[in-house]
Structure formats: C-alpha cells, structure tokens
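One protein chain omitted, others in place.
By written order: A and B. Residues from 1 in each chain.
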Amino acid sequence: MATVASTPESASPAPATPRPVATGRVYGLVGEFDTAAELYHAAEVVRDRGFKRWDVHSPFPIHGMDNAMGLGKSVVSYIVLCGGLTGFTTAVLLTFIPSTITYPLIVQGKPLNFFTVPAFFPIMFELTVLFSAFAAVFGMLAMNRLPRWHHPLFNHERFARSTDDGFFISIEATDPRFIEADVRELLESVGAQHITLVHDHD
Amino acid sequence: MSAATAKADPQPQTTAAPVEHFQFTNLGPLLFGLLVSGGAALVICLLLALFGTHALRERLLFSWLYAFAICFTVAAGSVFWVLVHHATDAEWSVVVRRILETVGTTFFYLWVFFLPVLFFAPTLYEWLDPAVFNADPVLVGKRALLNRPFWGFRAVFILAFFAILAWLLRYFSTRQDATGDPRWTVKLRQVTYPCLPLFALCLTFGAVDWFMSLNPHWYSTMWGVYVFAGSAWCAMAVLILITYALQRAGYLEGIATVEHYHIMGKLLLSFTVFWAYIGFGQYFLIWYANIPEEAEYFVARNTEGWNVLSTALVVCHFFIPFLALCSRINKRVPQRLAIISIWCVLIHLLDLYIIVIPAAGTEKAGPTLLSFFLALICLVAIAAPLAFLFLRNLAKTALYPLRDPRIVKSLKLVN
Partner (left out) sequence: MADASTATLPADPAALAQFDPVDIAQVTRPPLVTSGRNMAWITNRVCGIVENKTPLWWWIGFFITAPIAAMTFVLLGYLIFTGIGVWGENVPVAWAWDITNFVFWIGIGHAGTLISAILFLTRQRWRTSINRAAEAMTLFAVICAGLYPALHIGRQWMAWMLAPVPNQYAIWPNFKSPLLWDVFAVSTYFTVSVLFWFTGLIPDLATLRDRARGKYSKYVYGVLALGWRGSNRNWRHYEMAYLLLAALSTPLVLSVHTIVSFDFATSVVPGWHTTIFPPYFVAGAIFGGFAMVLTLMLPARYLFGLHDMITAKHVDVMAKIILLTGSIVGYAYIMELFVAWYSGNPYEWSAFLRNRIAMPLFSDHPAPYWWAYYCMMSCNVLSPQIFWFKWARRNVYVVFVICMFVNAGMWFERFVIIVTSIHRDFIPSSWGMFHPTWVDVCTFIGTHGLFLCLFLLFVRFLPMIAIAEVKGVLDSADPHAHDEHGHDRGHSRKFGYAAGPQREEPLPLVGSGVRRAYLKEVTEHNVADHVSDPAKHQAPGDPNKDEDTGKPGGHAKG
C-alpha cells in the first residue's frame, strides 16, 4: 500500500498487544456504522492505514467493497474450473470405457468409435456441471473457513445487528499494527459508534 | 454531409447538449474504397452473368443468395437487438442503440439486392421447375406454399416489414433527440411489442423460403431458430466492431465504455452458447433418429469435401469463441473483443456458406476455390454499397440517442 508510509502508525514497529487478563484473550476492536456508505468510507481509510487482519460485516454484500478493502478477485473461480475439468474427465471415461472398451455394444445403430460422441454430450455436460457446483459451494466454504461452531465476534452483544441492519468494522488484535488506543482513535475518526473491545472467550 | 453542430435546443430546461455527429466526409479514402470495390464487384458479377456458362451463372446466383443471406441476417439481428432493448426497457444499450438502428436501415436498400434472386429463382430452387415439381408427389403436396407467386409475395412482405420496422425504430428514436420527450420512448415500445411476433414469423419464413427450400424435401422445425441464433450472434459481433471502429476514429469517446464492451461481450458469449445449443439440438436429433429425408441435409454437408468445413464450424463457431469469451479480460479489453468479433463475423460467413452453397448442384463434391471467389465477389458487391449507405445514414443523426430517458443510466453503467 503506497499510502501506508505516510501514516504515523507505520513508523513504529508492531508492539506487543495489551492483553486484559480478566476477560480472556482480546480478539479485536469492533466499531459500528449506520449505513453502507459510512462503512465504505471507513473501510477505505482502514485499508490505507495498512491494516491486514481486519474485516467489515454487513447484512448484504456491498457493491465495490472489495476495492474499498483492497481485496483482489476470489479464487473460487479457479476451484470451480478444477471441479469442472474433473467432472468432464470423469464423464468422458465413464461413457467411453464401458461403451467402447469393456463391453462394446452396438445400440441405436451408433458407431463404437469416437464419432458416437454426440450421444455422450448430455452426460458429459451434466457431470461437468455437477462437479463444478460442488466445487463452487465447498470451495467457497473452504475459502471462508466455514462451517464453524463459534466466532469471537458473536460474543459482542450488538454484533447480532450485522445480519439485520448494522454495519461493522472489526480490526483484529493479531494485526501487526494493532494498538488499542490508536485503533480506537482511528475508528472514532471515521465515525464508528459503540466501539467495543471484543474478547475471545465465552 | 449534414451540419454537425445541431446545438439548437428548443427546451430551455435542458442543457444545450452538443450533438455528437459522425463526420461522413472525413472518411474520403474509406468511402472511395467502398464505392470502387463494390462497383468493381458488381461489374464482375454482371460480366460473369452475361458471358459466363450456364453452370457458372448458377454458381454465381448461389453465391449471390449467400451474400444476400449474410447482409440480411446481420441487419435482421440488429433490428432484433433494438427490439429487445425496447421490449425489456434496457439501460445499458442506450448508447449503442443508434448504431443498431442504423445497421437496420440497410433494409431500405437490401431489397434491391434481392431482385436477382427474385427474377432468377428457378435457377436456385429446383421446385420452381414444373417438370421436377409435378413428377414428385411430395412436392405437389406442398403446392400451397411452394409456388412462385406466393413465394414472391412472402419475400416482398418480409423485406417490406423489416424496412418499415427499421424505419419506425429509427424515426421515433431520432425524434427524441430534439426534445427528450418520453412520448417517443412510449411510442417505440408500442411499435416493438406487436412487431416481436411478426419479427419471429418473418425471420422464420425468410429462413424457410430462401434457405430451407433450397432442398424442398428437407425440413426441420428448428430451422428458423437456428438462423435467428446465428443472426443475433453475428449482429452483436458487428455492433462491437462498429463501436470499436468509431472509438478508434475518435467518436463516442467516454460514451461507450469498457462496461458496455463487457456487456456486449457477455451477450456475444451467451449467443455463442445459444447457437451451439440450437445447432447441436437440430443436428443431434436428426443424427440420432436417422430418418432418410431429414438426414439428407447433413449427409450432403458431412461428406465429401464439405465434411472439413462442417467439422471446422463446430470448433470455430462454438469452442473457440466460447473459450475466448469466457475470460473476463477478453470481454473488457476492446481490442481483444474486437479481434474475437472479427472471428465471429468470419465464422458467420462460414456458417451461411455451409447452408447455402452445398445446395447448388454444381458444388456437391465440396468447396472449390472458384466458389470461394464467387462468394467473395458477391459479398463485396452487396456489402460494400450497404456499408457505404450505412455510413451515410450514420452521419445523418447523432451517434447515440442523447436525450433518451435512460441515457444517464447507460453512461453510468457499472457491471
């Protein structure tokens, strides 16, 4: 990030995170916003400060938020490509090996060689789609580290609004640039409300 | 040509919008080239027709029908996209709609190039030979449709319908340029909806009358849809190419954006798939059932020298553009999309070539250099004058519907 060098935080090395003993391990600071637009602008600021381990939470995907957060293209498409190729190969083998090698049988007057391929297109297509769809869903879940039973953010009372009409930014304590006071100040400066320190325990 | 600075704005409330006009006269060499090549090709066609042997004249006429088919399908496809725009109340296509409308205006002149087909139809269509017709009970059963007066009437009706429709779509659209009155948008929709079923019927019967009846025994219920799929596909490729060429020449700067190219690329992709779906469905069912009178169409095209071209069509019409257009970058970089579009146009030429030319009695053995040459000459003879007239019509009005109610949405398009 080109703008990182100009921010004061970046000058100091990553300090040891203060760990309040009484409430368990600190997960991070969470700030809340009222609108998608506020969240969007805040995300741009946080991105430009050079934070790495942070996230925004919204009830619906916000258009352009990937750019506001500085995220690239999802790799799920490549997983799906692999899934599709697997399905296609499976179908080719499944149809051709029995029909032309292990038990060749002339039916409907169709040839036993490669030129019977139009009759196999339906199965090739279906299996390609089936494997691709599995790759899409399970690839997405794997990339998102889901499913999971619990997450520290669920300890935050107000976080339930993130699936209703709340917009949140969470900056994790494991981020090298995380200094609680500075992050709190940063979140305040971008207009966050209810800034809360979230702990990773039950 | 027309005065380019039509800044007069009768409505004080609207901004004095500068009209972006296409500068027809700046294109001297191109126009000269179009006129000279078109004229030369026409003269060659005329000479061949006057002094060629009977066989050569027959081949020439099939090539002429082929060239007509190319121009007809592209123009009809363009009209289709305008109809879709109005029927779906689309936003993205506003900025390129005028180009489509203007491609549609080639229907004003296309009928001229149909005259040779109309007059020398018996050379093309064996069922017009009374000896052949009366000797074949199957053909006699089709007399209600396959007779020359009705066939000619249908041709006139179809071409007149497209010309009138293209005129209406463009006329109302250009009227809106002056004031931005939404009344014209409403009128365009009123034209569009009843014309959609008529469009389907006219395109289908054009396809049946001019191409399917080249072999009067053969039939396929999918045929109209197949010709339509290729038409819409090629028209989209042509639209991309015209938009790109205009931008290269400095027009539509900031009007048609990468987002518009992206959508046009997506539509090209979807029609690549649609064509393959329709083409495969038609081929597959005939191949699978293997009924002689149906299979003869594909037998003629999948044997002898034609087999190579038919196989190439599958690869070139579907697999190559499909894989190329799957990539997001290829749709968003206009240069790349233009290259793919050139490919698509060339393959559309091949598609119709395989439809029309093997039907000629002289071409059974496969494509020959002479038939390629004749097809090319005829194509230039028809397409070059039409391109000239297209450019002239393009210069007559603004390059995009600048006061369409959806123009801002279209300019601000984000995929």
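As a working rule, a residue touches a chain if its C-beta (ideal position, glycine included) is under 8 Å from a C-beta of that chain, and two chains touch if they have at least 3 such contacts.
As the structure is a prediction and not an experimental result, all values here were calculated from the model.
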Open item on the list: For the full complex, can you list every visible chain touched by the one that's not shown?
Closed with: A, B
Open item on the list: One chain isn't shown here. Among A:25, A:110 or A:194, which residue touches it?
Closed with: A:110
Task: Which residue of B:132, B:241 or B:411 touches the chain not shown here - done: B:411
Task: Residue in contact with the excluded chain [from B:50, B:115, B:131 or B:329] - done: B:329
Open item on the list: Need a quick check: the contact residues on chain A for the chain that isn't drawn.
Closed with: 1-3, 35-37, 39-41, 43-44, 48, 55-71, 73-77, 80, 94-95, 98-99, 102-103, 105, 107-108, 110, 116, 119-120, 122-123, 125-127, 129-130, 132-134, 136-137, 139-141, 143-144, 146-151, 153-154, 159-160, 162-165
Open item on the list: Which parts of chain B face the unshown chain closely enough to count as touching?
Closed with: 4-5, 7, 11, 13-21, 23, 26, 137-139, 141-142, 145, 180-183, 185-186, 189, 193, 196-197, 200, 204, 208, 217, 219-225, 247-254, 256-261, 273, 277-278, 281-282, 284-286, 288-289, 291, 293, 329, 332-334, 403-409, 411-412, 414-415
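The rule is simple: only the chains that are shown with their structure count from here on.
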- [ ] Please give the residue numbers of chain A that touch chain B in the complex, ascending.
- [x] 63, 108-110, 118-119, 121
Open item on the list: Considering only the defined contacts, which chain B positions touch chain A in the complex?
Closed with: 280, 283-284, 287-288, 290, 414
